[in-house]
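Only a single protein chain was left out; the remaining protein chains are all shown in position.
We just call them A, B, C, D, E, F and G in the order they show up, numbering each chain from 1.
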């Protein structure tokens, strides 16, 4: 089991709240700019992510979505969704 | 020593507050009407008046003035005024 | 027909009610009616005035400067309107509380407050005046007036309504 | 004379300051001057635009539809104004952040942001652009411009003022 | 025989007869204010601001400078005077409709700025001037022209307690509620006004005196019964006492 | 491989990009409101009232019915909707200028009537939309366009604490202050909004949630520093907590 | 005769509002319109409608905005100073294209003024006391019957055009009683308004606004509004013409002034002077053309108003210099005297007709 952080980079305004919120240092700010000229977060340590949602909950621009990823073997169902 | 209640009857609107306020029943409502058609207080028991000013302090229409009256023999001066 | 009526008295004497009543009695039979109360700054005590105009033709202003009838309930009011008492004007005065004015109008004096007192309540003097007025100028029938009294007082207790009717009849016959 | 200048760039690139500075440098010598900033809803990020008009004759509107000079500080702004780049228009582009536009105007490219970076602060690119512009069109003398820079920045610390003057001179000589 | 006046009309009242109804609390409070101003010897530097309400004509009765204000804006007008004439004594005199309905924002912001003015608030639980409509302070169940079935808490909310509301602000220096339901209440009211005006004279800041007051006409009672209404029913809902003393919240 | 979305855009938000500055608290709160509405399954019967302030365009971002209101009059507009559509869920969304300055009277009277609506109050201690002027809630010493030397208590009064002010009224059912200074604050804010909207759904009456919120631009800080400002300086003056719970005053 | 009842003008408005299906009334006391608020306090709850005594006129007009935005019928009433306070709200209603009925029972101004009848808010009502290029429909009754009927009409027009409609009357018409026949129709049931904010069930969310920041958008709204106004001008102008066929002196007056003017006309006609009256019933849209047509064949036009001469400007615009326009007015609560009007009519009738100027 694993978590995937989806960053819609064109929504991002580069405030850095997500990075600031993550206790696992999963995210870091990009060097690159998006079309609006903002830096945006990139996933640096994917494995460290605990799926705690702190990053996403702070995003003023709903640029972050999070999914849980199971290998087929994981015996979980999608009913577990929040 | 004695107190005199001056009632300017044309100011009076007949509310009865003064009569109601007097603990000594000095005042009673007139039978007569003033020009505006109101009954007004009349001094009934002048001697009972203690000069407490309760009547006057309640008058919404400043129709009541009170004075202290000394006989010449009373050794008081007017400096005692409130 | 054109009947312009001024009604005046002290606050509390039921002047406005009297005017309204007269106006409503006319609703079914007289084409044009206006009623105008004095209102405003002088609500706090003082005199009370209203005007009723009954007319076959359209009424321009609800406020007239000349009157066909003037009903007066107390002395102060009388003094205020004495100048309006012209020759062709019928004046009804509540003689219990007014001196008879020295005017060229026809003056009818009604001992309204005393008669009302006799009926048990000085406050019904207004309907005594109404009766007396309709006796002198039958602009509406007594039946219409009584119907209006009942309607206007609907909801009040029966004995009060009857007292008022009685007052009205007393006036009518006075 | 009539010189209508459009200045545009990203918010934060000092476009408004650049325009104000140009306008103030002209105050003593050019009879008619207007400066108009873009304002309003779009203050939150996005591009920044202003217009300066210098004229011997009275200026009707502070907003022109045709320009004698256009100064562009970044690529997005360039795309917004590319249609205004007509034949007789002088265009100065900050080539550090813009592609050279394929237009009929005379285009001067200034490597402003890079030059500013070399001076130690990319934010002074605007004054490099000003220098370059005055080199191409000496509507006011360098002395007047420098005086205005000192006045406008009065109160700021000395080294900052000097840095800006240096940037201006760099542009002038570029 | 010597006569000494021991109770006389204060100098700060003109001798114009008021237009108030018999037993109206405005008359009592006018006298109290005038007495306070006389004792503080500030008549020549006092400026009153009269509200829109039954007391709109207060300038006829008060023997010092008075200006009218638009309905509810009295505190703003007072602010506009006090700020440019800081050595004058400025008070606003307001009814419950003026102060607690339309003028709520001005009341709170003026108190919150701590303007060095005095607000005298006549709470008679009804709109007098316009003919007896419900006031923000009308009691629960009270019948008025606009609450003909009695004030209903569900649709109209409960009566607003202004002293309590203002007491949650930092800046007011003095907040007090009194009831002129009889001579004792009147005495306390006089004292409260003295404290309030004195505070202003001493530059201490905002003072507020709420006076529960009879309006026999629209409380629909005889004058003497209106006094009782003020002292019992009103005072039961609006407890009298000092809420703020020398800038500190006190238990009422 | 199976993917489960565990954090997604709520249905009650449109996918329009906002005009807010980087790090603006409005964006965070919009999401929280949308999540609350989604969980309560009331999207189809919710009506929002947007203020005049940076969030004036909220109707572009919210995926349910929204109306504009004149500056400060949001609670009156909400009242006008709720009274004729009592089974709809109506909330007003307001900034500090809108709610606590020009709209003070409407705020207090709506709360006092106990309208069954929810008020979401974004306190960012400044006027965002008009370019960073002093708000009623600007902190002491805070520099703004209209307090260039810092907010001076003597002339401008202290910051207004709205929860405390409203808590002196009888009718409100729920009053709470939260601060979105980090994920924990956001969680509490979500919970507070849920309590407030739930109260309305259950017909309990007026609920009020104040949210201390970053405005990096006019708090003159970087976004992350603005969060700190909210969590430390603002929260120090505006204590977070529940002030009114199920209609009863509680200690914050 | 159909059954008539005797009512004050203010009550007649309240009764009409209820019969027109007014869902909610929001008001704040002010003389001389207090009877409306009291009437609604008594009768709206009886009819399961909403009544709120708001904390101010501003709050009241914004409650109206809310109810109108929700697709329901709303009304507020006030008098001059209170109406001034509603100007921002009225501009917002116009901008957001919401239907609403606003009653102004005018009193003497400016400032606190007095509580006597007046017509000095004509400019405010017809030209827009609020900001921006908007209009409200303005209806001016001259009898208690019309106080009633025009209130019914006000709700109809407000709904039809999604616009605020003002009933502009005065303290005299509000306080006087006359017999009237009550409206017997039933209000059309409220259909689910497609534009209202009442819950986005099975449709995309609606939003109501007057803010249009994108360049050109607000101009587009304004062009749309102006088109609507043009349509109203075409269809909704109402006026009463009395004896205008043959008149040599044309009076123009509305409301209470028109009543007095009618008296004056009757009296001069008796003396053989051919005076006529055009009484605008809609003050906006104003009957410019009707006046212009009659003005062609008269010696002069006399405007009678309880103001310093406000409608006068509109009459001059209508007459456009063809004949002289005269004025008889009273201010500050004064009501023109029939005798003064008669005098003016007589003097105008003595003029020689001139063509051109």
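Just so it is clear, a residue touches a chain if its C-beta (ideal position, glycine included) is under 8 Å from a C-beta of that chain, and two chains touch if they have at least 3 such contacts.
If you're wondering where the values come from, they're calculated on a predicted model, not measured in any experiment.
Participant: Of the residues listed, G:47, G:222 or G:340, which one is in contact with the missing chain?
Facilitator: That would be G:222, which touches the missing chain.
Participant: Of the residues G:131, G:192, G:293 or G:350, which one touches the chain left out of the display?
Facilitator: G:131
Participant: Out of F:71, F:113 or F:177, which is the one that touches the chain we can't see?
Facilitator: Considering all chains, including the one not shown, the answer is F:71.
Participant: Spell out the interface residues on subunit D facing the chain that's missing from view.
Facilitator: 20, 23-24, 27-28, 33-37, 39-41, 57-63
Participant: Which subunit F residues touch the hidden chain?
Facilitator: Where subunit F meets the chain not shown: residues 52, 56, 68, 70-72, 97, 101-102, 104, 127, 129-131, 133-134, 136, 145-149, 155-156.
Participant: If the missing chain were put back, which residues of subunit G would it touch?
Facilitator: These residues touch the chain not displayed: 58, 80-81, 83-85, 87-88, 91-92, 94-96, 106, 108-116, 118, 120-121, 123-124, 127-134, 209-213, 215-223, 225-226, 307-308, 310, 313, 316-317, 320-322, 330-334, 356-357.
The rule is short, and it goes like this: only the chains that are shown with their structure count from here on.
Participant: Quick check: how many Å separate the C-alpha centres of subunit D and subunit F?
Facilitator: Between these chains, centre-to-centre, one finds 42 Å.
Participant: Residues of subunit G that touch two or more other chains: which are they?
Facilitator: Only 31, 52, 55-56, 213 qualify.
Participant: Which residue numbers or ranges of subunit B touch two or more of the other chains?
Facilitator: 13
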